[in-house]
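Apart from one protein chain that is not included, each protein chain of the complex appears where it belongs.
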Amino acid sequence: MIEAKNVNFYYHTFHALKDINMQIEDNSVTALIGPSGCGKSTFLRLFNRMNDEIDGAKLTGECLINNENIYHKSVQVDLLRKNVGMVFQKPNPFPKSILENVAYGLRVNGINNKQLIEEKVKESLTAAALWNEVKDKLHKSAFELSGGQQQRLCIARALAVSPSILLMDEPASALDPISTAKIEELIFELKQRYTIIIVTHNMQQAARVSDKTGFFMYGELVEHSETKKMFLAPDKTETQNYITGRFG
Amino acid sequence: MIISKKTKEQIAFAIFRILGIITLGVLIWILGFICFNGISVMSWDFIFSYPEEGMTSGGIFPAIVGTLYLVLGSIIIAFPLGVMSAIYTVEYAKNNWVTKLIRIMTNNLASIPSIVFGLFGMTLFVNTLAFGDSIIAGSLTLSLLILPVVIRTTEEALKAVPNTYRTGSMALGANKIQTIKRIILPTAFPNIITGLVLSIGRVSGETAPILFTVVAYFLPKLPSSIFDQVMALPYHLYVLATSGTDIEKSRPVAYGTALVLIIIVLLMNTVAGVIKNQFQKNKK
Partner (left out) sequence: MNKVLEKFVESLLKMSSAVTGITVLLIIIFLFKEGLGLFKSSTVEKGYTLVVNTQNPVNRLTSVEIKEIFDSEIENWKDVGGSNDDIRIFRFDEIFTMYSDEELGDGYSLLPQKLGEIIQSDSTIIAFLPLKYVPKNMSGIKELKTDIISISDFFLGTTWLPTATPSALFGILPLIVGTLLVSFIAIIIAIPFGVGVAIYLSEIASEKVRKVMKPAIELLAGIPSVVYGFFGLVVVAPIVQKVGGLTLGETAFTGSLILAIMALPTIITISEDALRNTPKAMRDASYALGANRWQTIYKVVIPYASSGISAAIILGIGRAIGETMAVLMVTGNAAVMPHSLFESVRTIPATIAAELGEAPGGGTHYQSLFLLGCVLFLITLIISIISEKISGRKIIKE
(Lines give C-alpha, C1' and ligand atoms only; values in the text may rest on other atoms or scores of the structure.)
Protein backbone atom coordinates (compact mmCIF):
# COMPACT_ATOMS: atom_id res chain seq x y z
CA MET A 1 0.00 0.00 0.00
CA ILE A 2 1.13 3.49 -0.82
CA GLU A 3 0.33 6.30 1.54
CA ALA A 4 0.94 10.03 1.78
CA LYS A 5 0.56 11.57 5.24
CA ASN A 6 0.36 15.32 5.68
CA VAL A 7 2.65 15.87 2.74
CA ASN A 8 3.79 19.42 2.07
CA PHE A 9 6.28 20.18 -0.64
CA TYR A 10 8.11 23.37 -1.50
CA TYR A 11 10.29 24.60 -4.36
CA HIS A 12 12.25 27.33 -2.60
CA THR A 13 9.34 29.45 -1.33
CA PHE A 14 6.69 28.07 -3.69
CA HIS A 15 4.30 25.83 -1.82
CA ALA A 16 3.71 23.12 -4.44
CA LEU A 17 1.80 20.53 -2.41
CA LYS A 18 -0.41 21.36 0.53
CA ASP A 19 -1.28 18.88 3.23
CA ILE A 20 -1.87 15.89 1.00
CA ASN A 21 -3.28 12.73 2.55
CA MET A 22 -3.89 9.84 0.21
CA GLN A 23 -3.96 6.04 0.31
CA ILE A 24 -3.46 3.85 -2.74
CA GLU A 25 -4.21 0.15 -2.70
CA ASP A 26 -2.03 -2.53 -4.22
CA ASN A 27 -2.74 -3.75 -7.76
CA SER A 28 -4.90 -0.81 -8.64
CA VAL A 29 -4.62 1.99 -11.17
CA THR A 30 -4.88 5.47 -9.76
CA ALA A 31 -5.16 8.42 -12.10
CA LEU A 32 -4.03 11.87 -11.02
CA ILE A 33 -5.76 14.67 -12.88
CA GLY A 34 -5.89 18.43 -12.60
CA PRO A 35 -4.90 21.62 -14.43
CA SER A 36 -1.25 22.28 -15.38
CA GLY A 37 0.93 23.24 -12.45
CA CYS A 38 -1.49 21.79 -9.90
CA GLY A 39 1.20 19.57 -8.39
CA LYS A 40 0.10 16.18 -9.70
CA SER A 41 3.45 15.41 -11.36
CA THR A 42 5.34 16.65 -8.31
CA PHE A 43 3.23 14.34 -6.18
CA LEU A 44 3.92 11.39 -8.48
CA ARG A 45 7.66 11.97 -8.38
CA LEU A 46 7.69 11.91 -4.59
CA PHE A 47 7.32 8.15 -4.65
CA ASN A 48 10.59 7.38 -6.40
CA ARG A 49 12.27 10.45 -4.93
CA MET A 50 12.96 12.03 -8.32
CA ASN A 51 12.37 15.39 -6.71
CA ASP A 52 15.56 14.90 -4.70
CA GLU A 53 17.60 16.15 -7.64
CA ILE A 54 15.83 19.50 -7.74
CA ASP A 55 17.49 22.54 -6.21
CA GLY A 56 15.66 24.06 -3.26
CA ALA A 57 13.17 21.23 -2.85
CA LYS A 58 11.80 20.64 0.65
CA LEU A 59 9.39 18.02 1.94
CA THR A 60 7.49 17.66 5.19
CA GLY A 61 5.17 14.84 6.17
CA GLU A 62 5.58 11.17 5.28
CA CYS A 63 5.49 9.06 2.12
CA LEU A 64 4.97 5.42 2.98
CA ILE A 65 5.29 2.33 0.86
CA ASN A 66 4.16 -0.78 2.74
CA ASN A 67 4.24 1.24 5.94
CA GLU A 68 7.86 2.25 5.49
CA ASN A 69 8.76 5.92 5.19
CA ILE A 70 10.73 6.13 1.95
CA TYR A 71 12.35 9.39 3.05
CA HIS A 72 13.86 7.80 6.15
CA LYS A 73 17.65 8.07 6.31
CA SER A 74 18.14 4.31 6.14
CA VAL A 75 16.40 4.01 2.76
CA GLN A 76 18.72 3.53 -0.19
CA VAL A 77 17.42 5.60 -3.06
CA ASP A 78 18.67 3.28 -5.79
CA LEU A 79 16.89 0.29 -4.24
CA LEU A 80 13.74 2.35 -3.86
CA ARG A 81 13.85 3.32 -7.51
CA LYS A 82 14.33 -0.28 -8.49
CA ASN A 83 11.11 -1.09 -6.69
CA VAL A 84 9.25 1.93 -8.05
CA GLY A 85 9.57 2.10 -11.83
CA MET A 86 8.83 5.22 -13.80
CA VAL A 87 7.69 5.96 -17.33
CA PHE A 88 8.06 9.49 -18.63
CA GLN A 89 5.99 11.80 -20.75
CA LYS A 90 8.20 11.52 -23.80
CA PRO A 91 9.68 8.15 -24.67
CA ASN A 92 13.32 8.39 -23.57
CA PRO A 93 15.20 5.33 -24.71
CA PHE A 94 18.98 5.50 -24.32
CA PRO A 95 21.17 5.65 -27.44
CA LYS A 96 21.79 1.93 -27.16
CA SER A 97 20.36 -1.23 -28.69
CA ILE A 98 16.86 -2.40 -27.78
CA LEU A 99 18.35 -5.20 -25.73
CA GLU A 100 20.75 -2.95 -23.87
CA ASN A 101 17.97 -0.50 -23.08
CA VAL A 102 15.99 -3.16 -21.30
CA ALA A 103 19.08 -4.67 -19.72
CA TYR A 104 20.29 -1.31 -18.42
CA GLY A 105 18.47 -1.43 -15.10
CA LEU A 106 19.73 -4.95 -14.49
CA ARG A 107 23.30 -4.04 -15.28
CA VAL A 108 23.40 -0.98 -13.03
CA ASN A 109 22.02 -3.19 -10.28
CA GLY A 110 24.96 -5.51 -10.68
CA ILE A 111 23.46 -8.30 -12.79
CA ASN A 112 25.82 -9.40 -15.54
CA ASN A 113 24.83 -12.99 -16.18
CA LYS A 114 24.12 -13.06 -19.90
CA GLN A 115 21.51 -15.78 -19.82
CA LEU A 116 19.64 -14.20 -16.95
CA ILE A 117 19.65 -10.87 -18.72
CA GLU A 118 18.32 -12.37 -21.95
CA GLU A 119 15.53 -14.11 -20.08
CA LYS A 120 14.60 -10.96 -18.24
CA VAL A 121 14.65 -8.92 -21.45
CA LYS A 122 12.34 -11.33 -23.18
CA GLU A 123 10.01 -11.45 -20.19
CA SER A 124 9.87 -7.68 -19.89
CA LEU A 125 9.39 -7.06 -23.59
CA THR A 126 6.63 -9.64 -23.62
CA ALA A 127 4.96 -8.02 -20.63
CA ALA A 128 5.19 -4.68 -22.42
CA ALA A 129 3.57 -6.26 -25.52
CA LEU A 130 6.58 -5.44 -27.64
CA TRP A 131 8.36 -8.78 -27.93
CA ASN A 132 6.76 -9.88 -31.17
CA GLU A 133 7.57 -6.62 -32.86
CA VAL A 134 11.24 -6.46 -31.86
CA LYS A 135 12.40 -10.02 -31.25
CA ASP A 136 14.31 -10.08 -34.57
CA LYS A 137 16.07 -6.78 -34.08
CA LEU A 138 17.11 -6.75 -30.44
CA HIS A 139 20.55 -5.45 -31.37
CA LYS A 140 19.28 -2.58 -33.47
CA SER A 141 19.26 0.94 -32.09
CA ALA A 142 16.24 1.83 -29.99
CA PHE A 143 15.86 4.95 -32.11
CA GLU A 144 14.69 2.84 -35.04
CA LEU A 145 11.43 2.13 -33.25
CA SER A 146 8.31 4.26 -33.66
CA GLY A 147 7.27 6.62 -30.87
CA GLY A 148 4.68 4.22 -29.49
CA GLN A 149 7.11 1.32 -29.63
CA GLN A 150 9.73 3.43 -27.90
CA GLN A 151 7.33 4.17 -25.07
CA ARG A 152 6.52 0.49 -24.66
CA LEU A 153 10.26 -0.16 -24.69
CA CYS A 154 10.59 2.31 -21.82
CA ILE A 155 7.85 0.45 -19.98
CA ALA A 156 9.69 -2.83 -20.59
CA ARG A 157 12.86 -1.18 -19.33
CA ALA A 158 11.09 -0.21 -16.13
CA LEU A 159 9.60 -3.69 -15.72
CA ALA A 160 12.93 -5.46 -16.16
CA VAL A 161 14.11 -4.59 -12.67
CA SER A 162 10.96 -6.23 -11.18
CA PRO A 163 9.30 -3.26 -9.54
CA SER A 164 6.08 -3.55 -7.61
CA ILE A 165 4.92 -0.03 -8.40
CA LEU A 166 4.85 1.82 -11.73
CA LEU A 167 4.68 5.60 -11.92
CA MET A 168 3.55 6.96 -15.28
CA ASP A 169 3.88 10.64 -16.03
CA GLU A 170 1.51 11.32 -18.95
CA PRO A 171 2.85 8.26 -20.76
CA ALA A 172 0.70 8.72 -23.86
CA SER A 173 0.63 12.47 -24.28
CA ALA A 174 3.30 12.42 -26.99
CA LEU A 175 1.76 9.55 -28.93
CA ASP A 176 -0.79 9.10 -31.69
CA PRO A 177 -4.25 7.63 -30.90
CA ILE A 178 -3.41 4.08 -32.00
CA SER A 179 -0.24 3.96 -29.90
CA THR A 180 -2.17 5.50 -27.03
CA ALA A 181 -4.77 2.75 -27.24
CA LYS A 182 -2.01 0.15 -27.09
CA ILE A 183 -0.47 1.75 -24.01
CA GLU A 184 -3.86 1.90 -22.29
CA GLU A 185 -4.48 -1.74 -23.07
CA LEU A 186 -1.09 -2.50 -21.61
CA ILE A 187 -1.84 -0.58 -18.43
CA PHE A 188 -4.95 -2.69 -18.03
CA GLU A 189 -2.85 -5.85 -18.33
CA LEU A 190 -0.14 -4.62 -16.01
CA LYS A 191 -2.39 -3.82 -13.10
CA GLN A 192 -2.73 -7.55 -12.40
CA ARG A 193 0.83 -7.50 -11.15
CA TYR A 194 1.70 -3.89 -10.40
CA THR A 195 0.35 -0.92 -8.53
CA ILE A 196 0.10 1.88 -11.05
CA ILE A 197 -0.16 5.62 -10.57
CA ILE A 198 -0.69 7.56 -13.76
CA VAL A 199 -0.67 11.31 -14.27
CA THR A 200 -2.76 12.36 -17.22
CA HIS A 201 -4.16 15.43 -18.86
CA ASN A 202 -6.70 13.42 -20.70
CA MET A 203 -9.84 12.87 -18.65
CA GLN A 204 -11.26 10.23 -20.95
CA GLN A 205 -8.04 8.33 -20.49
CA ALA A 206 -8.35 8.60 -16.72
CA ALA A 207 -11.90 7.37 -16.97
CA ARG A 208 -10.88 4.46 -19.23
CA VAL A 209 -7.90 3.07 -17.37
CA SER A 210 -8.17 3.89 -13.69
CA ASP A 211 -9.95 2.42 -10.69
CA LYS A 212 -9.56 5.52 -8.59
CA THR A 213 -8.92 9.13 -9.44
CA GLY A 214 -7.37 11.97 -7.50
CA PHE A 215 -8.14 15.52 -8.55
CA PHE A 216 -5.48 18.14 -7.75
CA MET A 217 -5.82 21.89 -7.87
CA TYR A 218 -3.46 24.62 -6.63
CA GLY A 219 -1.38 22.01 -4.82
CA GLU A 220 -4.31 20.54 -2.95
CA LEU A 221 -5.93 17.17 -3.32
CA VAL A 222 -9.49 18.30 -3.89
CA GLU A 223 -11.10 14.93 -4.25
CA HIS A 224 -10.03 11.29 -4.27
CA SER A 225 -12.55 8.57 -4.95
CA GLU A 226 -13.67 5.76 -7.25
CA THR A 227 -13.21 6.86 -10.84
CA LYS A 228 -16.81 6.08 -11.77
CA LYS A 229 -18.12 8.11 -8.90
CA MET A 230 -15.74 10.98 -9.62
CA PHE A 231 -16.86 11.31 -13.21
CA LEU A 232 -20.55 10.73 -12.61
CA ALA A 233 -21.21 12.38 -9.28
CA PRO A 234 -18.28 14.33 -7.86
CA ASP A 235 -18.56 15.62 -4.32
CA LYS A 236 -16.98 19.01 -4.94
CA THR A 237 -18.03 21.76 -7.33
CA GLU A 238 -14.40 22.39 -8.37
CA THR A 239 -14.18 18.81 -9.57
CA GLN A 240 -17.46 19.16 -11.37
CA ASN A 241 -16.27 22.33 -13.06
CA TYR A 242 -12.98 20.83 -14.13
CA ILE A 243 -14.47 17.61 -15.46
CA THR A 244 -17.11 19.41 -17.43
CA GLY A 245 -14.55 21.71 -18.90
CA ARG A 246 -15.51 24.91 -17.15
CA PHE A 247 -12.02 25.18 -15.76
CA GLY A 248 -8.55 24.38 -17.14
CA MET B 1 18.41 59.05 -59.21
CA ILE B 2 16.58 56.87 -56.76
CA ILE B 3 18.01 53.43 -56.39
CA SER B 4 15.31 50.85 -56.03
CA LYS B 5 14.99 48.51 -53.09
CA LYS B 6 15.87 45.63 -55.34
CA THR B 7 19.03 47.22 -56.71
CA LYS B 8 20.22 48.13 -53.23
CA GLU B 9 19.80 44.53 -52.19
CA GLN B 10 21.72 43.31 -55.21
CA ILE B 11 24.58 45.73 -54.55
CA ALA B 12 24.76 44.80 -50.86
CA PHE B 13 24.73 41.10 -51.57
CA ALA B 14 27.38 41.49 -54.24
CA ILE B 15 29.65 43.27 -51.74
CA PHE B 16 29.23 40.53 -49.16
CA ARG B 17 29.87 37.89 -51.75
CA ILE B 18 33.09 39.63 -52.77
CA LEU B 19 34.22 39.86 -49.13
CA GLY B 20 33.58 36.13 -48.79
CA ILE B 21 35.52 35.38 -51.95
CA ILE B 22 38.47 37.53 -50.83
CA THR B 23 38.61 35.76 -47.46
CA LEU B 24 38.53 32.39 -49.12
CA GLY B 25 41.11 33.69 -51.58
CA VAL B 26 43.50 34.67 -48.78
CA LEU B 27 43.26 31.19 -47.29
CA ILE B 28 43.89 29.58 -50.66
CA TRP B 29 46.78 31.95 -51.26
CA ILE B 30 48.47 31.03 -47.96
CA LEU B 31 47.87 27.32 -48.32
CA GLY B 32 48.76 27.34 -52.00
CA PHE B 33 51.95 29.26 -51.43
CA ILE B 34 53.16 26.95 -48.68
CA CYS B 35 52.14 23.80 -50.57
CA PHE B 36 53.60 24.94 -53.86
CA ASN B 37 56.96 25.78 -52.30
CA GLY B 38 57.02 23.01 -49.75
CA ILE B 39 56.05 20.10 -51.95
CA SER B 40 59.40 20.04 -53.75
CA VAL B 41 61.36 19.19 -50.59
CA MET B 42 58.72 16.85 -49.24
CA SER B 43 59.86 13.23 -49.19
CA TRP B 44 60.15 10.34 -46.75
CA ASP B 45 63.77 11.34 -46.41
CA PHE B 46 62.82 14.85 -45.36
CA ILE B 47 60.55 13.52 -42.66
CA PHE B 48 62.79 10.76 -41.37
CA SER B 49 66.28 12.23 -41.44
CA TYR B 50 68.22 14.68 -39.32
CA PRO B 51 69.09 18.25 -40.28
CA GLU B 52 72.41 18.63 -42.05
CA GLU B 53 74.88 21.41 -42.82
CA GLY B 54 73.63 23.90 -40.27
CA MET B 55 70.03 23.00 -41.00
CA THR B 56 70.23 24.15 -44.60
CA SER B 57 69.53 20.66 -45.85
CA GLY B 58 68.54 17.25 -44.61
CA GLY B 59 65.32 16.53 -42.78
CA ILE B 60 63.34 17.57 -39.76
CA PHE B 61 62.92 14.25 -37.97
CA PRO B 62 63.92 15.45 -34.48
CA ALA B 63 61.50 18.37 -34.70
CA ILE B 64 58.64 16.05 -35.70
CA VAL B 65 59.46 13.67 -32.85
CA GLY B 66 59.72 16.57 -30.41
CA THR B 67 56.34 17.98 -31.42
CA LEU B 68 54.86 14.50 -31.12
CA TYR B 69 56.17 14.18 -27.56
CA LEU B 70 54.83 17.60 -26.62
CA VAL B 71 51.41 16.81 -28.10
CA LEU B 72 51.30 13.50 -26.26
CA GLY B 73 52.51 14.99 -23.00
CA SER B 74 50.11 17.89 -22.95
CA ILE B 75 47.11 15.80 -24.02
CA ILE B 76 47.80 13.19 -21.33
CA ILE B 77 47.70 15.96 -18.74
CA ALA B 78 45.00 18.26 -20.10
CA PHE B 79 42.47 15.75 -21.46
CA PRO B 80 41.55 13.86 -18.28
CA LEU B 81 41.75 17.01 -16.21
CA GLY B 82 39.57 18.99 -18.61
CA VAL B 83 36.99 16.23 -19.03
CA MET B 84 36.73 15.70 -15.28
CA SER B 85 36.40 19.42 -14.71
CA ALA B 86 33.62 19.67 -17.29
CA ILE B 87 31.82 16.67 -15.79
CA TYR B 88 31.87 18.41 -12.45
CA THR B 89 30.49 21.71 -13.69
CA VAL B 90 27.80 20.16 -15.91
CA GLU B 91 26.72 17.11 -13.92
CA TYR B 92 27.44 17.93 -10.29
CA ALA B 93 27.79 21.61 -9.53
CA LYS B 94 24.64 23.42 -8.61
CA ASN B 95 24.14 26.73 -10.31
CA ASN B 96 25.76 28.85 -7.64
CA TRP B 97 28.76 31.10 -7.12
CA VAL B 98 31.18 28.16 -7.26
CA THR B 99 30.14 27.28 -10.80
CA LYS B 100 30.17 30.92 -11.73
CA LEU B 101 33.68 31.32 -10.38
CA ILE B 102 34.88 28.22 -12.22
CA ARG B 103 33.36 29.52 -15.45
CA ILE B 104 34.94 32.95 -15.04
CA MET B 105 38.33 31.40 -14.31
CA THR B 106 38.10 29.12 -17.34
CA ASN B 107 37.19 32.07 -19.56
CA ASN B 108 40.07 34.08 -18.13
CA LEU B 109 42.51 31.25 -18.68
CA ALA B 110 41.34 31.04 -22.28
CA SER B 111 41.96 34.73 -22.85
CA ILE B 112 45.53 34.76 -21.55
CA PRO B 113 48.03 35.19 -24.40
CA SER B 114 50.26 32.22 -25.09
CA ILE B 115 53.48 34.11 -24.35
CA VAL B 116 52.23 34.70 -20.79
CA PHE B 117 51.89 30.95 -20.43
CA GLY B 118 55.50 30.77 -21.56
CA LEU B 119 56.58 33.17 -18.82
CA PHE B 120 54.56 31.31 -16.23
CA GLY B 121 55.82 27.90 -17.30
CA MET B 122 59.36 29.17 -17.09
CA THR B 123 59.07 30.44 -13.50
CA LEU B 124 56.95 27.61 -12.15
CA PHE B 125 58.01 24.48 -13.98
CA VAL B 126 61.51 25.29 -15.19
CA ASN B 127 62.78 27.30 -12.21
CA THR B 128 60.66 26.81 -9.09
CA LEU B 129 59.99 23.10 -9.58
CA ALA B 130 63.46 22.77 -11.12
CA PHE B 131 62.41 20.63 -14.09
CA GLY B 132 64.75 22.68 -16.24
CA ASP B 133 64.06 23.10 -19.95
CA SER B 134 62.39 19.77 -20.50
CA ILE B 135 59.57 17.86 -22.17
CA ILE B 136 57.73 17.76 -18.87
CA ALA B 137 57.94 21.53 -18.34
CA GLY B 138 56.85 22.19 -21.93
CA SER B 139 54.01 19.69 -21.81
CA LEU B 140 52.70 21.09 -18.54
CA THR B 141 52.78 24.62 -19.95
CA LEU B 142 51.01 23.57 -23.15
CA SER B 143 48.45 21.56 -21.20
CA LEU B 144 47.41 24.66 -19.27
CA LEU B 145 46.99 26.45 -22.58
CA ILE B 146 44.58 23.86 -24.02
CA LEU B 147 42.81 23.09 -20.76
CA PRO B 148 40.09 25.71 -21.38
CA VAL B 149 39.58 24.35 -24.91
CA VAL B 150 39.09 20.81 -23.61
CA ILE B 151 36.81 22.01 -20.81
CA ARG B 152 34.62 24.06 -23.14
CA THR B 153 34.17 21.42 -25.82
CA THR B 154 33.48 18.76 -23.20
CA GLU B 155 30.98 20.97 -21.40
CA GLU B 156 29.19 21.58 -24.65
CA ALA B 157 29.20 17.90 -25.49
CA LEU B 158 27.75 17.03 -22.08
CA LYS B 159 25.11 19.72 -22.27
CA ALA B 160 24.00 18.33 -25.62
CA VAL B 161 23.03 15.05 -23.93
CA PRO B 162 19.25 15.23 -23.41
CA ASN B 163 18.15 15.51 -19.80
CA THR B 164 15.65 12.72 -20.30
CA TYR B 165 18.56 10.27 -20.48
CA ARG B 166 19.64 11.34 -17.02
CA THR B 167 16.20 11.10 -15.43
CA GLY B 168 15.53 7.84 -17.28
CA SER B 169 18.66 6.30 -15.89
CA MET B 170 18.09 7.61 -12.38
CA ALA B 171 14.55 6.25 -12.37
CA LEU B 172 15.94 2.77 -13.01
CA GLY B 173 17.98 2.96 -9.85
CA ALA B 174 21.30 3.95 -11.42
CA ASN B 175 23.42 6.26 -9.33
CA LYS B 176 25.17 9.32 -10.68
CA ILE B 177 28.46 7.60 -11.47
CA GLN B 178 26.69 4.79 -13.32
CA THR B 179 24.61 7.28 -15.26
CA ILE B 180 27.68 9.27 -16.26
CA LYS B 181 29.75 6.22 -17.12
CA ARG B 182 27.12 4.23 -18.98
CA ILE B 183 24.89 6.85 -20.58
CA ILE B 184 26.28 10.37 -20.61
CA LEU B 185 29.91 9.80 -21.56
CA PRO B 186 29.17 7.30 -24.35
CA THR B 187 26.60 9.70 -25.80
CA ALA B 188 28.87 12.73 -25.57
CA PHE B 189 31.99 10.84 -26.64
CA PRO B 190 32.19 11.83 -30.33
CA ASN B 191 31.90 15.52 -29.50
CA ILE B 192 34.48 15.24 -26.74
CA ILE B 193 36.88 13.52 -29.11
CA THR B 194 36.32 16.23 -31.72
CA GLY B 195 37.48 18.80 -29.19
CA LEU B 196 40.47 16.65 -28.34
CA VAL B 197 41.50 16.31 -31.97
CA LEU B 198 41.25 20.05 -32.55
CA SER B 199 43.37 20.76 -29.49
CA ILE B 200 46.04 18.43 -30.86
CA GLY B 201 46.20 20.71 -33.89
CA ARG B 202 46.49 23.69 -31.60
CA VAL B 203 49.29 22.24 -29.49
CA SER B 204 51.40 21.19 -32.45
CA GLY B 205 51.50 24.75 -33.75
CA GLU B 206 52.16 26.69 -30.55
CA THR B 207 55.55 28.33 -30.26
CA ALA B 208 55.46 31.02 -27.59
CA PRO B 209 54.73 28.71 -24.63
CA ILE B 210 57.57 26.34 -25.48
CA LEU B 211 60.23 28.97 -26.21
CA PHE B 212 61.50 29.09 -22.64
CA THR B 213 60.28 25.80 -21.29
CA VAL B 214 61.52 23.04 -23.53
CA VAL B 215 62.58 23.76 -27.03
CA ALA B 216 66.12 23.67 -28.39
CA TYR B 217 67.60 25.26 -31.48
CA PHE B 218 69.32 22.10 -32.57
CA LEU B 219 69.82 18.70 -30.96
CA PRO B 220 71.87 15.96 -32.54
CA LYS B 221 69.90 13.17 -30.89
CA LEU B 222 66.41 12.31 -29.78
CA PRO B 223 65.39 12.82 -26.15
CA SER B 224 65.83 9.87 -23.81
CA SER B 225 63.74 11.05 -20.87
CA ILE B 226 61.01 13.53 -20.05
CA PHE B 227 63.65 15.78 -18.53
CA ASP B 228 65.40 16.28 -21.87
CA GLN B 229 64.95 19.15 -24.25
CA VAL B 230 63.48 18.59 -27.70
CA MET B 231 63.28 20.37 -31.01
CA ALA B 232 59.78 21.27 -32.18
CA LEU B 233 58.28 21.99 -35.60
CA PRO B 234 56.95 25.50 -35.02
CA TYR B 235 60.13 26.69 -33.33
CA HIS B 236 62.21 25.05 -36.05
CA LEU B 237 60.28 27.03 -38.64
CA TYR B 238 60.79 30.22 -36.63
CA VAL B 239 64.52 29.65 -36.38
CA LEU B 240 64.89 28.77 -40.04
CA ALA B 241 62.88 31.78 -41.12
CA THR B 242 64.57 34.38 -38.95
CA SER B 243 67.91 33.36 -37.56
CA GLY B 244 69.26 30.25 -39.23
CA THR B 245 72.90 29.97 -40.19
CA ASP B 246 72.07 30.83 -43.77
CA ILE B 247 68.53 32.06 -44.18
CA GLU B 248 68.50 31.96 -47.98
CA LYS B 249 69.90 28.46 -48.16
CA SER B 250 67.56 27.09 -45.50
CA ARG B 251 64.42 28.46 -47.18
CA PRO B 252 63.44 25.15 -48.81
CA VAL B 253 63.66 23.39 -45.44
CA ALA B 254 61.53 26.18 -43.95
CA TYR B 255 58.87 25.70 -46.64
CA GLY B 256 58.89 21.98 -45.97
CA THR B 257 58.51 22.51 -42.24
CA ALA B 258 55.62 24.92 -42.78
CA LEU B 259 53.97 22.38 -45.06
CA VAL B 260 54.28 19.64 -42.44
CA LEU B 261 52.65 21.95 -39.88
CA ILE B 262 49.82 22.74 -42.28
CA ILE B 263 49.33 19.07 -43.06
CA ILE B 264 49.01 18.28 -39.34
CA VAL B 265 46.35 20.97 -38.91
CA LEU B 266 44.50 19.87 -42.07
CA LEU B 267 44.61 16.28 -40.92
CA MET B 268 43.26 17.10 -37.47
CA ASN B 269 40.45 19.27 -38.88
CA THR B 270 39.51 16.51 -41.30
CA VAL B 271 39.50 13.84 -38.60
CA ALA B 272 37.35 16.06 -36.39
CA GLY B 273 34.95 16.66 -39.27
CA VAL B 274 34.69 12.96 -40.06
CA ILE B 275 33.96 12.07 -36.43
CA LYS B 276 31.28 14.73 -36.25
CA ASN B 277 29.63 13.61 -39.49
CA GLN B 278 29.71 9.98 -38.48
CA PHE B 279 28.07 10.92 -35.21
CA GLN B 280 25.32 12.92 -36.83
CA LYS B 281 24.59 10.07 -39.19
CA ASN B 282 24.33 7.62 -36.31
CA LYS B 283 21.98 9.90 -34.50
CA LYS B 284 19.49 9.67 -37.35
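In this document, chain identifiers A and B correspond to the written order of the chains, with residue numbering beginning at 1 in each.
Everything that follows uses one rule, which is that contacts are C-beta pairs under 8 Å (C-beta built on N, C-alpha and C of every residue); 3 or more make two chains touch, one makes a residue touch a chain.
What you see is a predicted model; the values in this text were computed from it and never measured.
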item	value
Chains in view touching the one left out	B
Sole residue of B:G73, B:G118, B:P190 or B:P223 that reaches the chain not shown, by the stated touch rule	B:G118
Touching residues (missing chain, whole complex) on subunit B	5-6, 8-9, 12-13, 15-17, 19-20, 22-24, 26-27, 30-31, 33-34, 80-81, 84-89, 92-93, 101-102, 105-120, 122-124, 127-128, 144, 147-148, 151, 175-177, 198, 201-202, 204-208, 211-212, 234-235, 237-238, 241-242, 251, 254, 258, 261-262, 265-266, 268-269, 273
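One rule holds in what follows: only the chains that are shown with their structure count from here on.
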item	value
Chain centre separation in whole Å, for subunit B relative to subunit A (CA means)	48
Subunit B contact footprint on subunit A (complex, rising order)	48, 50, 53, 55, 78-82, 85-86, 88, 90, 92-95, 104-105, 107-109, 141, 143, 154, 157-158, 161
Residue ranges of subunit B touching subunit A (in the complex, touch as defined)	94-95, 162, 164-165, 167-175, 178, 182-183, 186-187, 282-283
